[in-house]
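Below is one structure; the comments refer to it alone.
With one protein chain removed, the remaining protein chains of the complex are shown where they sit.
Note that the chains take the letters A, B and C in the order they are written out, and that residue 1 is the start of every chain.
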Amino acid sequence: MLKIGPYEFSSRLLLGTGKYPNFDVQKEAVDVSETEVLTFSVRRMNIFEPNQPNFLEKLEVENYTLLPNTAGAKTAEEAVRTAKLAKASGLCDMVKVEVIGDQKTLLPDPIETLKASEELLKEGFIVLPYTSDDVLLAKRLEEIGCHAIMPGASPIGSGQGIVNPLNLEFIIENANVPVIVDAGIGSPSDAATAMELGADGVLLNTAVSGAKDPVKMAKAMKLAIEGGRLGYKAGRIPKKRYATASSPTEGMSIG
Amino acid sequence: MLKIGPYEFSSRLLLGTGKYPNFDVQKEAVDVSETEVLTFSVRRMNIFEPNQPNFLEKLEVENYTLLPNTAGAKTAEEAVRTAKLAKASGLCDMVKVEVIGDQKTLLPDPIETLKASEELLKEGFIVLPYTSDDVLLAKRLEEIGCHAIMPGASPIGSGQGIVNPLNLEFIIENANVPVIVDAGIGSPSDAATAMELGADGVLLNTAVSGAKDPVKMAKAMKLAIEGGRLGYKAGRIPKKRYATASSPTEGMSIG
Amino acid sequence: MLKIGPYEFSSRLLLGTGKYPNFDVQKEAVDVSETEVLTFSVRRMNIFEPNQPNFLEKLEVENYTLLPNTAGAKTAEEAVRTAKLAKASGLCDMVKVEVIGDQKTLLPDPIETLKASEELLKEGFIVLPYTSDDVLLAKRLEEIGCHAIMPGASPIGSGQGIVNPLNLEFIIENANVPVIVDAGIGSPSDAATAMELGADGVLLNTAVSGAKDPVKMAKAMKLAIEGGRLGYKAGRIPKKRYATASSPTEGMSIG
Partner (left out) sequence: MLKIGPYEFSSRLLLGTGKYPNFDVQKEAVDVSETEVLTFSVRRMNIFEPNQPNFLEKLEVENYTLLPNTAGAKTAEEAVRTAKLAKASGLCDMVKVEVIGDQKTLLPDPIETLKASEELLKEGFIVLPYTSDDVLLAKRLEEIGCHAIMPGASPIGSGQGIVNPLNLEFIIENANVPVIVDAGIGSPSDAATAMELGADGVLLNTAVSGAKDPVKMAKAMKLAIEGGRLGYKAGRIPKKRYATASSPTEGMSIG
């Protein structure tokens, strides 16, 4: 079970809802992914304008734990304000803190992320910050009380996968709260790798919604995350420079 | 479906039978892997000495397609002789040609592998050669009639995974017969990667039998191979240097 | 020329002085490296106890620009105090801010590093912070006035080389002050790679002092850094998936 704050989830896949070709594909992808946590930008919620088209139209929202993010925020102040709007809607008390420091790389601003997280923790939120893979920043975020840490694998939507497995491993080794690898995952093997490094979960969006067949990819990700997790639990063989026969032939009778 | 010669398989995992802690674990791992093809060294068969302990003791062999290998052979001649022994047993007409040229790396000898494959094809075998990832050698093996090509990912039992994805991709692009990635796989993500490169299957042994919990790892591999295959079919997003927002916020009403 | 604050250097190699087998090897390695900047821990200076053995014994210190570091500091306060001690010695006005957040990885604490840098800038130091490869933190360090940014390639003394070339490239693209890759370099090719990514310099210690032959390695590093820099300036060929003939043979008369 993945436990984040008061919540428990069987699935270790957190799925984004943006950029699907249409609502039917979105719904079907979410279904086959078996995710229990949906993430989306607060800015896309039609909280106060119920007559706007609902971007989660066909999803039965009450079946999921909602994890709104503060995408679009460039400062702690903006992120806090955005998070409060989401909570005011009554839909959620969890928030993914996302404070972007650079529009080209969409990498997070460490100082503002820390500040926003501190503030939102004070306000009683369940706080999951999207952060770089800076090992000490991740530790600091845990120390101030964040309920999970979400280091990026590579830039959002880049599909580059895990550029720095070493830092992820260090973050995971040091952590006493769940580590969810967020951003940059491109393929099922990337997701499996994250789990094999010991991550507690993976958050995906573009890798699924931007695939040629998002529904197939949602299923693929589900399987890969389960496989990666199970592989982590199973205890892999060590890497060796040279070979080891899998069919020892000593003492055999023929040849 | 994976088609090799006259055979069709739903599972794309070919599993080795060597080096399990005991027969119960071996049987359970094979079961949960849902493999349909078992591979083992001919030298370990007790073909002519039925009173010897049977290394597949608890497996109901008739439920699987057997793929004996010629492990231990250093020349084409030895490999051919070994393959014929296996066929004489009446248990199989498929063979994995394995002619090792170096005892430290257990890498295959290209010339002897080609020669043995030619000879066994003439004898009517279904021939699957274990080969290096030499792109032109793989092509040549296909041209002489091999029913599948089995390039290594890295040295047997090394768990290094796919050292040269480029050559595997070239082999797969060029091939009109199945390409089964064989040797060197260490983790579920390695297996998923092989499938995402377009491989038709993966052959494993040590990664499963040498894991701390072989049964769990067998299941993990099954999931990862399915996930990787599905991911390949689903059409992954391209890799990009910079980021792409997953939650476009233009034209939104709040913030 | 490498320009840091008021200084100009022909050499792009900054060399550490710790852990050489003896003072003769230290001196010879420094000589052949042709470095113009020596770095060392303030804590090893015998500033106030001139009768202590001098760890730079055989070096003519006046021929170098000295870059003391604050190794051993765990907080901004400690780093500031250490830096002031160094300056009080009258030997230097430049300082490498090093605030370590974790004794196992020796990775820098981003918040304390930022704080110490701010303070030391106010005090009029030439400030070069050792930082993680967090892209936005590097930007922030530049914005507060740091004279160069020193992102780590991998953990200090680990010899792992550049684990995350992407972040280094982003830092370099964004920077208007010199970027010196610091920590983790293990081999000449690592140093060359840093320069090819566009780094303005490389800071080394263990890779040289810990080599079997530190003097040879010092020379190797000098050559590799010059080669890497020149390669960066020369404009490398793009990477391509497929081949391109280097000897086009169309229209030739024989064969």
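The criterion applied here is as follows: contacts are C-beta pairs under 8 Å (C-beta built on N, C-alpha and C of every residue); 3 or more make two chains touch, one makes a residue touch a chain.
Model, not experiment: these values are computed from the prediction.
Counting contacts over the entire complex, the absent chain touches B, C.
Here one chain is not drawn; of C:Gly16, C:Pro110, C:Pro129 or C:Gly201, the residue touching it is C:Gly16.
Set against the missing chain, the residues B:Ser154, B:Ser187 or B:Ser246 yield one that touches it, B:Ser154.
The missing chain lies against chain C, touching residues 16, 18-19, 40-49, 52, 69, 71-73, 78, 81-82, 85, 104-107, 155-161, 186-190, 192-193, 196, 205-207, 209-214, 216-217, 219-231, 233-249, 252-255. One chain is missing from the display, and on chain B it is touched by residues 101-102, 105, 107-111, 114, 132, 134-137, 139-140, 154, 160, 163-164, 166-167, 170, 174.
Convention: only the chains that are shown with their structure count from here on.
Note on chain A versus chain B: their Cα superposition corresponds to a rotation of 180 degrees, in steps of 5. Both copies, chain A and chain C, contribute mostly matching positions to the interface they share, with over half of the numbers common to the two.
Averaged C-alpha coordinates give centres for chain B and chain C that are 46 Å from one another. Annotation for chain A: residues 105, 107, 160 touch two or more other chains.
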